[in-house]
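As you look at this complex, bear in mind that one protein chain is not there, while each of the others sits in place.
Presenting subunit A:
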């Protein structure tokens, strides 16, 4: 089931498009309700419907993980396959584990969420659109590290190779980002609050 929320349905609007995917219709509806004042919201209650609704107009997708038939992880992989320029936040009840390290999402949010949280997430992900790919990746890696660190014990983290690799990757990316900013005659500080809020 795909539907464009009624408020925005008259014509193609210039508002940014957010795709909400959750197999629980009430949840998808509520997300749409919370976001519809600022965004054009499309909802989908299955993986297949999500892929149908996703196109170049969508700038942010909020993706449930645990769905029957096609999981959110599979939807994510399919979206990336199609090379759509969509920022994806997994919004899920599932505890993050090391399996998220290789997943190409931008942010991991644990349910339950409220309207304010959703607004913050979407705003952050939209800001990210302004930066180049290396900053994108730095953001993604930083998010994953924070997600894992919040969930897993220090011992589990210390023992995990993927986590260690992720940390190394972050160090490399941070250096590269600093160097790029230096070259541009600015610094991460000078980029201001907006950038700082990202990390």
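Quick notes
One rule holds for everything that comes next: contacts are C-beta pairs under 8 Å (C-beta built on N, C-alpha and C of every residue); 3 or more make two chains touch, one makes a residue touch a chain; residues count from 1.
Following the convention adopted for this analysis, contacts and distances are computed from a predicted model.
Per its UniProt record, the hidden chain corresponds to "histidine kinase" from the list "Acetyltransferase (GNAT) family protein", "ABC transporter permease", "histidine kinase" or "ferredoxin:thioredoxin reductase". Contact with the omitted chain, checked across A:34, A:105, A:139 or A:163, is made by A:34. Touch with the chain that is not drawn comes from one residue among A:38, A:55, A:95 or A:120, which is A:95. When the whole complex is considered, the residue among A:110, A:134 or A:174 that touches the unshown chain is A:110. Even with one chain removed from view, subunit A keeps its contact list with that chain: residues 24, 26-27, 29-31, 33-34, 66, 68, 93-95, 110-115.
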